[in-house]
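Removed from the display is one protein chain of the complex; every other protein chain stays in position.
Letters A, B and C mark the chains in the order given here, with residues in each chain numbered from 1 onward.
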Amino acid sequence: MSTSCTILETHPRRAPDNLTAVLAQCLDACRDCAQSCTQCADACLSEPSVDQLAVCIAVNLDCADVCAVTANVNARLTGFDSELAKAMLAGCAVACRVCGAECERHAAHHQHCKACADQCRDCEQACRDLIAALG
Amino acid sequence: MSTSCTILETHPRRAPDNLTAVLAQCLDACRDCAQSCTQCADACLSEPSVDQLAVCIAVNLDCADVCAVTANVNARLTGFDSELAKAMLAGCAVACRVCGAECERHAAHHQHCKACADQCRDCEQACRDLIAALG
Amino acid sequence: MSTSCTILETHPRRAPDNLTAVLAQCLDACRDCAQSCTQCADACLSEPSVDQLAVCIAVNLDCADVCAVTANVNARLTGFDSELAKAMLAGCAVACRVCGAECERHAAHHQHCKACADQCRDCEQACRDLIAALG
Partner (left out) sequence: MSTSCTILETHPRRAPDNLTAVLAQCLDACRDCAQSCTQCADACLSEPSVDQLAVCIAVNLDCADVCAVTANVNARLTGFDSELAKAMLAGCAVACRVCGAECERHAAHHQHCKACADQCRDCEQACRDLIAALG
């Protein structure tokens, strides 16, 4: 079981089981994606072709920031505000789409961009799934 | 001149002057608000009536996170994506509204909540102004 | 293989295999701990005995912040500065020790504190292992 899930299951405001599963998956996806984007930005910075990767680095940094905070906001069940949660998830889905598309453009040349594009796609989907589950 | 403004004016992708002013004001408002919310959350934690401030602390933490990242995303002019910028500004306006309303409820008893509510209101307005300026 | 590891292995400045393994373990430990601490702080905020958990919440927030940034700094191999890396790892080990000890005090009553104390201990050790590996 993931760390997200362990703590969610011991939280005094435990959500219904089906929502908890979707939430835990989204938290994990956001955190994995934040991590991939932080590391992909840095790997791009070390590429000899860094001048062609400037936009990729910038959108990686955006996506890393947005994913990390979207996870934090959705992990806070005290004072949970559904409108805020969904606004952040919507923003995160945009960040993942933008970053995933840019990483994909470089995926043939850089394996870190390929790996990161995959994480962005997973995270975008996980955000959309949680938006749907929140109703 | 604020730090945000100084660097914006030396950025190779300098925006038109009128947009730069609205952007700099929003960046400063987001950063001031992030700071107020971080400190208000901690001040609440030290209040004898902390048990009545749990939601206030949680929404302060959300608002601090969202404001900080909204500033970062909007400060990155390389690969600037208008849809992402506006989605984050919209999320930030929600976070500020939720946090400002909660802090206002405690403003009569806690000066830090009063100060923080004021910052949240300013930041919400600055986000809406930048959304309008981005068109 | 963890996400950290996948990207580290495709980074143009790939470290020697033995260092990469210790580094990946530390990155994962820092990120898991950041996540646990963020969620434990929120779970504490929802406990009826929140007035006895104020310090626990505050040190959880510190530890979450420090772990997340220690991971970021150590994940950036471009311009890697060994003195900075070790200073942050040392700070992170302190944050984990302080937070782990406080969470442990509440572990008998709150499972989230127990789970979080375990993560803090693992992360403190992973930081010390990476300090040793960096020489």
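Here is the rule we use: a contact is a pair of C-beta atoms (placed from the backbone, for glycine too) under 8 Å apart; a residue touches a chain by one contact, two chains touch by 3 or more.
Because the structure is predicted, anything quoted here is derived from the model rather than measured.
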item: Options A:8, A:29, A:57 or A:85, residue touching the unrepresented chain; value: A:57
item: Residues in subunit C touching the chain absent from view; value: 54-59, 61-62, 65-66, 68-69, 72-73, 76, 78-79, 81, 83-84, 87-88, 90-91, 94-95, 98, 102
item: For subunit A, residues in touch with the removed chain; value: 41-42, 45-46, 48, 50-51, 54, 57-58, 61
item: Contact set of subunit B toward the excluded chain (per top definition); value: 3-4, 6-8, 10-13, 27, 31-32, 35-36, 38-40, 42-43, 45-48, 68, 71-72, 75-78, 110-112, 115-116, 119
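One rule holds in what follows: only the chains that are shown with their structure count from here on.
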item: Two or more partner chains touched - positions in subunit A; value: 68, 72, 76, 78
